[in-house]
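Every protein chain except one is present and positioned as in the full complex.
Chain naming follows the written order as A and B, and within any one chain the residues start at number 1.
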Amino acid sequence: MNSFVWSLVGGRVLVAVFTLLVVSFTVFCATAILPGDVAEVLLGQAATPEAVAGLRAAMHLNDPALLRFVRWLAGLASGDLGKSYANNMQVAQLIGPRLLNSLKLAGITTLFSVPIALALGIAAAILRGSVFDRALTFLTIAVISVPEFMVATTAVLLFAVHLKWLPALSFAREATSFWDLLRIYAMPVITLAFVISAQMIRMTRAAMIETLDTPYVEMARLKGASPTRIVLRHALPNALGPIVNAVALSLSYLLGGVIIVETIFNYPGIAKLMVDAVSTRDLPLIQSCAMIFCLVYLLLITVADVIAILSNPRLRR
Amino acid sequence: MMTRAIPLPLHYRINIVGLLALCVILFWTMVALFASQLAPHGVGEIVDLDYFGPMSRQFPVGTDYLGRDMLSRILFGARYTVGISLASVTIACVTGVTLGMAAAVTGGWFDTALSRFLDALNSIPSKLFGLVVVAGVGSSIPVLILTMAVIYTPGSYRFARALAVNVNTMDFITVARARGEGVPYIIGSEILPNIIGPVFADVGLRFVFIVLLLSGLSFLGLGVQPPDADWGALVRENISGLPFGAPAVMFPSIAIASLTISVNLLIDNLPKKTRDRSA
């Protein structure tokens, strides 16, 4: 690894930090500067002018926006996420267990879908133009083209209504056996897996096809290499970087999917928490959830970029 | 490998998949325009005593949770889904493509600053962006259109800029510069005609994203607000019919899928200009 590569990686990380700053500013603006007086909303029926003025002062709402932004940012950085408007609990306490639940869901989905998606994507690239490839291409386009809730409702119709294998919409909180656990996670995981696998298969296939079309793969063929050898020794090692990049990028689609899936299956994760917070306009909670989502997303795309840099063989050694 | 090619006027050809997709898209456009003439019942009219009625002669796609005719509701829903998405995608792509070409041709700090800023904006997941704005400002049709336009402008910018940067390295751009041409001429006359094909494909793709985002937001109850209902909102209001497989849940989804899949298939099977004249 040389210093040039590290400077590229360092540059990418700096960009990520800058991005996070812009993102937090945007989130703050959208939730705290635009119309709708929070104090009035909070007080509801009891919103006498004096009470509103008092609460505004107590919440520092009269300070300039920039000052509030800096204060909020400093709070975030030190782990103080503020208090929920709705029930006056610490946001951090509310989020903690929910975040864990969401990470569990995402983790299981990843474990489940990455190997399958990679295998299918690589196979489709190798068998380009075959019936298998075309069917898979159509299927992935179809899954990408439909909303996540349609994948979810179709899964419910299929597995719960017609086959009656799994419970429909209710989320059983008490998992007493492994079998229960499986039943609880099955539906959300199947839905999410479909959504991210479709992306991953397409990107993997594209990355693989790009390397299969290079002159050095043609050269390997002209050296008499077998198809297996061509794929394993020449195409895959060079496609690995782009493929890992594709995996990281596809995982970022988990975020969009998780918002819908947690809502539809009533899963107690952070996305469900946030959607509920939006309907009660619980701004501190929304801000914190939004920042966590953006952080994860940014982390994934930064990791994807860094992998792309590190995997370029021309930059090695 | 070969799919049959159908000759079109002016040396264009389209294959059968592309033609079908095009027909579906035209169908939904017509529906959006003439919904009031086509719908057998009023949108809010309760026409069935039963709720979640099955498919029947009278109600071809059943009735909803209040006993309203689903077919009419879907036909009217097309207006919101297609109309809002079209407005958003137009704003997003016109802004994005113009800025993208300008950045590619101008270069320098303008390009760097704009790219950095829009890239940063792009790293907010789209659904989350929608949630945050709705939480802050509340949901209305203009807010939805503008929010989704803001969300998809960076992507369109990035795409157009990447294409324009490639064209910008061509010698004919250098020739134009050496001739003394200004930025507007280079953008409009030299670059745009060379990227217009891919840009249109990208507009289609972004239209699909916007339809999906809008449907998702509406499904969460944060998009189009009652009494209006787009296709996503139709799924939301009828979701309680899911455990008994009511057609009212599936058909709005099918409508969305038919539109988005068609757009995607059309992009993959765009009409090709026949190159060899002797054919």
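General observations
Here is the rule we go by: a residue touches a chain if its C-beta (ideal position, glycine included) is under 8 Å from a C-beta of that chain, and two chains touch if they have at least 3 such contacts.
In the analysis below, contacts and distances are computed from a predicted model.
The protein name that UniProt records for the chain not on display, among "Ferredoxin hydrogenase", "Iron complex transport system ATP-binding protein", "ATP synthase subunit b" or "ABC transporter", is "ABC transporter". Remark: the omitted chain is touched by one listed residue; of B:Phe172, B:Phe200 or B:Phe244 this is B:Phe172.
Considering the whole complex, the residue from A:Thr154, A:Thr214 or A:Thr280 that touches the absent chain is A:Thr214.
On the side of chain A, touch with the chain left out of the figure occurs at residues 214-216, 218-226, 229, 233-234, 237-238, 313-314, 316-317. Hidden from this view is one chain, which touches chain B at 2, 5, 13, 170-172, 174-175, 177-181, 189-190, 193-194, 272, 274-277, 279.
As a convention for this text, only the chains that are shown with their structure count from here on.
On chain B, the positions that touch chain A within their shared complex are 1, 116-117, 119-121, 123-128, 131-138, 208, 212, 215-216, 219-222, 232, 235, 239, 242-245, 249-250, 253, 256-257, 260-261, 263-265, 268. Only residues 15, 18-19, 21-23, 26-27, 30-32, 34-36, 129, 141-142, 144-150, 153-154, 156-157, 160-162, 168-169, 252, 255-256, 259-260, 263-264, 274-275, 277-279, 281, 283, 286, 290, 293-294, 297-298, 301 of chain A touch chain B when the two sit together in their complex.
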